[in-house]
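Take this structure first; my questions come after.
Of the protein chains in this complex, all but one are displayed in their positions.
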């Protein structure tokens, strides 16, 4: 069977792709593992609306019923949101086993890129990518997202890597893997909840049309993905020093309670939520909506580029 | 020249592939570097018989006379077994140089996968894969097997990674590389000589037909290899704590004698053989035969899947 035969694309997304209209992919672990029902459903619906308000069609991606579902909506989106944390979390290594088992699964950055690319979608909005975990010099715990970015020609709009990670090492691996890290309106690589990480992006662009050019060129050259780092809006940003202190406190708590590696990320996110009186989640939702807006802008610019060419030159 | 032009496939294997019959690849460093002649020849012949007894055609792979040989048998197998440790050991980096020099070489997991895939064989039985060496946080010594698994669509049936390795780090790199680690009839990732390593597999399957589905799907999706972890039979298994103590003792011995990196693996295997009164080798042979049996089952299920489809749908 061909890879495409595993896709179930919604009629709206299929029509948009066929007509060369702008489409923005969305991941679903934020729905299944990011927050409880019905808050997750509300968030997902709002993010989709932001993409529509900015001229693009949203395509939420998940693995359901043995299929790669692109454009999950209505009852299926409700079912995905209700399943929540009891759904699987599909990293690249899990995809085939989950399809065979017919399980419902939220897709990570890596698998959302993979499925988006298969469906012909080139722009994807998320919160923050996975990366190199703190302590990875001893544990070797590095997200599959960094490999996927080196291989799959999709533009991922994020607010940096999740800042419980080791940002410096994450940027080093991205460089080794040849992944362009573009700052949208910034020279600084953002730190998810905060606007700055103390590290620089590779290249700054202030215009989504230029970013669309880079995305098109990476695809032309067979060079893999593009990471667009888009800082959280000032009004929603947390203070870099304050949030870093909360992260450090959460990490100390994990060590004292002997929290093991697999359980660490959910533990840290929950502790940081508590330590910030819930502000970390408010900021998280704000930055995802902000990324959806910028991703829509890039998708619109990309569609305009393609429609400006004679049909025979379309990718 | 095309890649396939370097292949010399035996008439029996060629016929089986043409007719869509089940074929199982076997590596040859276990023959050249695993044990002395004529014990190695006897082991190789027995493993091939296990595959035949379970309904598949064995295809021992080696590099000989400037060719990728698939289905080494008769005089050639005798020659390979007699050459033994004076043969080269062909990792991916060695393949082209060895072909040019016309040297005889045993193939590792990585190069057996590469050649099997080139020949159209999708299932391969071995003892244990290479992985991340203990101390790799300082030495960066990581087997090329882990890269090959991320790239080449072959199902490798093993009893875990060789347990002189760092199992936790090996599993982390497999996750980063997007390789599915499936447990056959087990939730635990086995530790080669022992049935448990203290780490979990990604997904458990109790039926070879389901594993065959995953293998077919990985190939359809262009996603690289599948690692099937198949624990050593209970009757042959060594006690996890006892064998780990022997490994630790062997490592201390290597440190005291100042054994360098390249000589370390053969030194450790020899010491563990001595420290277990030869039981480590008996267990090694038992687990290889057990893997051959499971691999044959997967190959038979895969062939049945393919023959169930109209000819035009065959891969």
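Letters A and B mark the chains in the order given here, with residues in each chain numbered from 1 onward.
Simple rule for what comes next: a contact is a pair of C-beta atoms (placed from the backbone, for glycine too) under 8 Å apart; a residue touches a chain by one contact, two chains touch by 3 or more.
No experiment lies behind these values; they were computed from the predicted model shown.
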item: Residue among A:2, A:39, A:176 or A:307 that touches the chain left out of view; value: A:176
item: Full-complex contact with the absent chain, from B:15, B:93 or B:252; value: B:93
item: Candidates B:78, B:147 or B:236 - the one touching the absent chain; value: B:147
item: Contact footprint on subunit A, counting only the chain that is left out; value: 132, 136-137, 150, 168-169, 172-182, 202-203, 205, 210, 213-214, 216-218, 220-223, 226, 313
item: Hidden partner chain, residues of subunit B it touches; value: 1-3, 5-6, 91-97, 99-101, 110, 137-144, 146-148
